[in-house]
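What you see is the complex with one protein chain gone and the rest in place.
Here is chain A:
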Amino acid sequence: MIIDRIVDVESGEYAVALVNVPNTLAVFDTHFPRFPVLPGVLLLDGMGAVARLVARQPLRRQQSIHGARFRHYVRPGDQIRITVHATEVAADAFACRAVAEVTGRKVATVRRLRFELEELR
């Protein structure tokens, strides 16, 4: 999932970004032909992309996702607002919590996304 607009970034603290969901996305051909809905896992990858804006160091591998909840469908024509807050900034890892909203309504939340940090040389 690709971020369309960065709304706000406070490095090491939080970031807010927008992702547009137009009807032209090819994923809707197959998910699903009779009821197009954005796959929930793409929201998780969108949250990961926003997490990379928050972290002060480059993030390497995503280590884990804990406590993901999908509350409402995201449909073609929706604009998703993703907010990520840092919860752990260590020498070797970065963790955050994340919320995805559409018109002020939470569509997905993740309690913890954790990443390994790129080794700085």
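Miscellaneous remarks
Here, a residue touches a chain if its C-beta (ideal position, glycine included) is under 8 Å from a C-beta of that chain, and two chains touch if they have at least 3 such contacts; residues count from 1.
We take it that contacts and distances are computed from a predicted model.
Chosen from "3-hydroxylacyl-ACP dehydratase", "DMSO/TMAO reductase YedYZ, molybdopterin-dependent catalytic subunit", "SCP2 domain-containing protein" or "Extracellular solute-binding protein", the protein name that UniProt gives for the omitted chain reads "3-hydroxylacyl-ACP dehydratase". Residues 1, 26-27, 29-35, 39-45, 48, 61-70 of chain A touch the missing chain (whole complex, contact as defined above).
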